[in-house]
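Missing here: one protein chain of the complex. Every other protein chain is in place.
Right after this comes chain A.
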Amino acid sequence: MFEYGEMPDLSVLLAEAAPAAGLARVEAGRGDSVRELQERIRQMQTTKLETRRLETVPALASLLPGGALQAGAVYSVERSHALLMALMAGPSAAGAWCGVVGIPDFGVEAAARSGIDLERLVLVPHPGDQWLAVTSAIIDVVSVVVTVAPPRLSDAVTARLAARIRQREATLIVLGGWAQSEATLRITESTWGGIGAGHGHLASRQVTVSSSGKSLWGQKRTARLWLPDASEQIREVGSASGGGAGSGGGAGSGGHERAEHGFAEHELAG
């Protein structure tokens, strides 16, 4: 499982680096590919073993270290359930079971509409004082676990949970803060469309999502997303409705990172 992880990476790396260099946006592309190469090197040099990847929807790939959710890692999301659902949608559509612990307000219909298969979604709305036992039990059997951490959680408990997650190859997404998370995603800005002063209704939303965390080495990545767009799709602003950014966390990521400032003009033009 772990051995073959490195070889395809090299070939993918070459395949992705070459066209990126040949693009018109030379300097941008170069910066990206350098960053990309650095990340690859870091991944190869890391002391951790390569783990299973859980692909997310393409729009979020650029925000996550490694371009996808890693099995055995913890991610955190601040405040936004929609962002949680967007993170879960990819693995759920790929057949993973999802568990939601301690979020009684989780909007099930929005979850279903964002692409989470309800037949493989399990909710534990009120774990009560059994939070740790319940979360551990769910981690045992479910691939993607979403939870809210209790306010005071000792380091020992955190470490035990982290070990369990690694052992079971589950992915934990915490709503709120988590000290050892790979990346923390938050919505820094959001604009609703379709609604005016007393007319229309909420139809679509553009958000700026930023991510930071220990695996991003102090960098901050941002992306401008439709969450959701008028046809309830989650996609990057500027990408085609069909979800064109299929290359995942490859060469595309840096471009959007950089495009953050150019967003306003782009939108006006579009």
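As a convention for this text, contacts are C-beta pairs under 8 Å (C-beta built on N, C-alpha and C of every residue); 3 or more make two chains touch, one makes a residue touch a chain; residues count from 1.
One rule holds for everything that comes next: contacts and distances are computed from a predicted model.
According to UniProt, the chain absent from the figure is "DNA polymerase Y family protein", selected among "DNA polymerase Y family protein", "Lipid-transfer protein", "Molybdenum-pterin binding domain-containing protein" or "Amino acid/amide ABC transporter membrane protein 1, HAAT family". Residue A:Val108 is the one among A:Val108, A:Ala163 or A:Ala179 that touches the chain missing from this view.
In the complete assembly, the contact with the undisplayed chain comes from A:Val142, out of A:Leu54, A:Val142, A:Leu185 or A:Val237.
Residues of chain A in touch with the missing chain: 79-82, 84-85, 97, 102-113, 115, 117-119, 121-130, 133-134, 137-138, 140-142, 148-151, 175-176, 187, 189-192, 195-205, 207, 228, 232.
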